[in-house]
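To keep things clear, I will list the structure first and then write my remarks on it.
Note that one protein chain is taken out, while the other chains of the complex remain in position.
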Amino acid sequence: MTVTESGSNEVTVPEGHVAFSIDGVSMTAEKGTLIIRAAEQLGIEIPRFCDHPLLDPVAACRMCLVEIEGQPKPQPACAIPVGDNMVVRTQRTSKVADDAQKGVMEFLLLNHPLDCPICDKGGECPLQNQAMSAGRAESRFEGSKRTFPKPINVSAQILLDRERCVSCARCTRFADEIAGDAFIDLLERGAQQQVGISEDTPFDSYFSGNTVQICPVGALTNARYRFRARPFDLVSVPTVCEHCASGCSLRTDVRRGEVQRRLAGDEPEINEEWNCDKGRFAFPYLTEDRITHPLVRDDNGDLRTASWPEALGMAADALTAAVGSAAVLTGGRLTSEDAFAYSKFARTILQTDNVDFRARPHSAEEADFLRSVVAGSEGPTYTDLQSAPAVVLVAFEPEDESPIVFLRLRKAVTKGTTKVYAVAPWASPGLSKLGATVLAAGPGQEIQALAGSEDVMQALRQPGAVLMVGERAATAPGLLSWAAQTAADTGARLAWVPRRAGERGALEAGLLPGMAPAAWGELAAGVGFPGVIEALVTAAEPEEALVPVPDPEAPESASTEVVPVEDEEPEPPFRALVLAGFDPRDVPDGAALVEGFAQVPTVIALATHHNDATRAADIVFPVAAVTEKAGSFIDWEGRRRPFPQVFRESLILSDAGVLAAIADEMLQDFGPADPIALRAEASTAQPATRPDRPSVAGAGARETSAGEAVLSTWRQLVDDGSMQAGEPYLAATARPAVVRIGPANAADLGISDGDPVTLTGTTGSVTLPALITDMPAGVVWAPGNSGANLVADLGVTSGDTVRVSVGRTS
Amino acid sequence: MPLTPVITAHWDQPDSFTLEGYRRNGGYSALAKAFEMGPDAVIATVKDSGLRGRGGAGFPTGLKWSFVPQNDGKPHYLVVNADESEPGACKDIPIMLANPHALIEGIIIASYAIRADHAFVYIRGEVPHVIRRMHAAVREARAAGYIGDNIAGSGFNLNLVVHSGAGAYICGEETALLDSLEGRRGQPRLKPPFPAVAGLYACPTVVNNVETIANVPYIVNNGVDWFRSFGTEKSPGFKVFAVSGHVQRPGIYEAPLGIPMAELLEYAGGVREGHELKFWLPGGSSVPMLTAEHLDLPLTYEAMAEAGSMLGTGTPMVFDETTSVVRAVTGWLDFYKHESCGKCTPCREGNWFIHDLLHRFDQGRGRSDQLVVLDNVCGQILGRSFCALGDAAATPFPSAMKYFADEFEAGTTTPSSVAFDPAASTVFSEVKA
Partner (left out) sequence: MALTDQTRAEMMDLAARYPQARSALLPMLHLVQSEEGYVTEGGIIMCAEVLGLTTAEVKAVATFYTMFKDEPVGEYHVGVCINPGCGILGGDAIWETLSEDLGVGHDQVTEDGKISLERIECQAACTHAPVMTANWEFMDNMTVESARQLVEDLRAGREVKSTRGPVIRDFKATERTLSGIDDDGLGEVPATDDLMLAGLRYAQEHDMKAPDAEVI
């Protein structure tokens, strides 16, 4: 934008721009700029309700009427692009525009109920604000207003007060245009027009919360926040979401030490102005059921509260004895600064390379992939997705696993720039809303399907094409190798999208064996890969031990093998184990893992909430949640997303703080533990070597015998995840848990939709209603953690076989 | 000025609505002529004829057809607006009932001209007799090879779909009609883009009124000079006038545009015996009302505009002195309130406001200062609403106040039903012509 001096004669209009004036101020702007946007650039706010920069204009509310010279009637500024030599007069300089706006405002308040005292929006309400700035002091209406029973639920989360609605249709337009979830629409006609649902399908969209945020009145509110607070009671802090790896900006509103609500922040390059319902609503866990004091195991074997000096002392003693033979499992939820602290602690204090951040199904191939191709890489970015001619999704379901990636892909698809391909067992709602070409393939069949598709391979060769791989690819041997090779061959940009916010940061912090910087010196040989978890699991079976097998040709990469042990008293795999918010229910053989803990002399857990790991630990330290510390996450693009400490008075130590305290007790020099210092240090601590790309051959799908199927699974966005605890309204909007099964298999079993089907794994089973879905034969799908945690309760993950039977287990 | 039956010329033949009957009277001969002329020549002919849209807006038809971009690679569509729902308008329904093939022949010629291979007739849902008639006529035409592939050996293909609406006056607005035809709520669209460029399914579309299209075969057959021999320079041609209200012989009267209302009224037998004309609407409740002083004005687009009204649908409705203007205006605002689609604030809420105020006057409990409010409110709607329905709703009150302010003043004390006995304005005892 350029504002020209009034009175100046020479105006250079850049290419693709037009020159015009608003309220006497001459300016230029890009062709196609709407008058209302151009005015904003001048600091002139034309009042509006239905206009929203991210939605197509509808010019329905008529609040933004301005006078355009030469036009007999006032015109909506939200729907008209600036034209060459256009002379626009807003309410500031035109009585016609001012009167028109005042008239519209009088009309808007006609049937609007006087709900301000009990309406959530009061204090931050565009209707209130604009009634003051663009309305008359009094209304001349003396009649009766139209009323509706209120509120009604359009979903368990979202409540609707129809009387307050001004029919701006922002919500229905968002639901349809942006999210693709047209579960709300305008019903009836005239003054009876109202937002509504069809009773059989509530507004259970993953993005429903955005409609509450963009509603310009208090018509849409959400169940948890209703009647809770006034905006002037709240302190707003810009934060970053800690759930998935999308990297959304949030605005966290707090009052008296508690988070009251979270809104989407404005971040055009990442989440624009949207977020998902999990990021928005799943925050009660921050304050519920927290571990508040250090805990130690007493002589009876029970955990009891201990003082910090006592706990730190015990930990320091145990770890000093364990130097050189320790292991650290951090999980994928740490900030990148805390992750670096663990990396530094493990290598420089414990002098061990036995580290891993993957609290989920993983593989050695994946570790090679991450270290060779992902670590330290830049991009692709959300912007790259939007301009990519083609995006291919492999082992990645964006709507469930990275909703903001889904929204950006949908934007690109609806604008016509991008074509999406996906290899998946069935066309999910998300893939359908992307108009994706789905290559139907079960776990293990992905490479075959992709390599065999000329369309996909051609698409990947286009400049700007993106190949997106999810963390699930680790469960399909060869798939990550194929992806890395294919990206190199075709020139497609490669993106790895984990499910958790801290995974990429943990990788960049070096929390995999072989990633320590040379400056940290020689380390004892670790268990390498498959790694710490397998060592512990094996330890649970005392007859066997996991031993390193040196490879003379590749000394840095240690491999291991399981060997029988004759000793009555087997050597424990490590003398100490440090766990950070690590939940054994997230990994295969989780139960055996906990038994393996018992073989380790000292298990130290740093956690915010109790789980099976803390319950098996010898020492537990409480640590700060994301609102109690500053830090950053690194999103799937590799972009740093910093956030401040929301509760500035909080004295709860971050993980780095606790580690530094332990190091101090061990009389070791850890260095500063504040996030800024850690971040600065981390930027210089690069791994000494980078391995080659993995080249594991595809293994194909597992063989199944009669009554068995290959399991495909991923976690739905809203499910039984522990960070969603304490939010029943959100939980009620979860997609129903079903077993999806192909028509041929269903016919063989003699089942129809809704019939109970039982899937049995190695350690348990789950029974869910069947939903016959178009998918390959011999494959079934069930959600990873809805009703049953498949990894923990059945002992299976994507790609494993399960027994399929009709009816319930006895 | 004599009456000039053209479209209505053979309505007295019992089979006028059949293919047989239409052909016997020269029907479907224009089609052959049009194919010979070629599409651009057809557009030029209609343009030169000066035919103006008969749906109410009066936009030059040939000009509208010429806005359709040719050779754009997109399908083109012709949509006939048979949603006739304007209070007072009752000309399209009779045309479709008595002479559907004139409409069909016109559709084929118009589609040929704009290179549309699909045409739709959007008929309001409340008229099963007409819907039935049009389906039957289309079946006849298809059987005779006038609809389908390679029509009359011309190489032109046309598919014609008869479509039922479901009760919404707003669907008479062309962009709302298109949304309704796409299976959506009938709410108007932003313009630009205009339908000629992006209409049905975002493709170039021409939306024309029934009567407009029914004119086309006669224009093609008889030529521009013939058509321009009727009417005036700015309003050429003839009009199917439907005269209704407190007249002796309400009915369909086809006459040249430019016929003075007084003459048309005479043909309709004048105001009913023993009564006097009080006010009349040239074409629908959406146009400002006129009084006896305007009876000598010619019924043309320009003359009506000059008199402060509009020709609109050209279906004059006459009310005599037994009629309460307050009652009539209140009744029309009930209509606009019921039919408001709800999209925009001024119409949705403004109609609620006007409705509340007018009913007070109708019930004799209005207040003088509320007349100013009513006027303001109408001013807050006129030109500010999303579409012309708002403008239409904002019209009756100001125009009634212009000539009958005293009746509204009376509404501050006396219900309209007391000031004007409703029984006196009924037509029950009248003998029909």
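Letters A and B mark the chains as written, and numbering starts fresh at 1 in each.
Criterion: a contact is a pair of C-beta atoms (placed from the backbone, for glycine too) under 8 Å apart; a residue touches a chain by one contact, two chains touch by 3 or more.
Not measured: the values here are computed from a predicted model.
Peer 1: Determine which one of B:G331, B:G364 or B:G379 touches the chain that has been left out.
Peer 2: Looking across B:G331, B:G364 or B:G379, the contact with the absent chain belongs to B:G331.
Peer 1: Determine which one of B:G245, B:G258 or B:G366 touches the chain that has been left out.
Peer 2: Considering all chains, including the one not shown, the answer is B:G245.
Peer 1: Considering the complete complex, identify which of B:P39, B:G88 or B:P217 is in touch with the unshown chain.
Peer 2: B:G88
Peer 1: Of the residues B:E36, B:D149 or B:E182, which one touches the chain left out of the display?
Peer 2: With B:E36, B:D149 or B:E182 as choices, the missing chain is touched by B:E182.
Peer 1: Counting contacts across the full complex, list the positions on chain A that touch the omitted chain.
Peer 2: Counting over the whole complex, chain A touches the hidden chain at residues 181-189, 196-201.
Peer 1: Which chain B residues would touch the chain omitted from the figure, given the whole complex?
Peer 2: The list for chain B reads 2-6, 8-9, 11-12, 14-17, 75, 84-90, 92-94, 97-99, 118, 124-129, 131-133, 135-136, 139, 161-169, 180-186, 201, 221-223, 225-226, 229-230, 238, 241-246, 249-255, 267-268, 285, 315, 317, 319, 323, 327-328, 331-332, 334-335, 338-339, 341, 422-423, 425-428, 432-433.
Keep this in mind: only the chains that are shown with their structure count from here on.
Peer 1: Quick one: in the complex, what on chain B touches chain A?
Peer 2: 168, 185, 190, 337-346, 348-353, 356-357, 373, 376-377, 379-381, 383-386
Peer 1: Taking the complex as given, what residues does chain A use to touch chain B?
Peer 2: The touching residues are 57-63, 65, 72-74, 79, 99-100, 103-104, 106-108, 110-111, 140-144, 146, 166-167, 186, 188-193.
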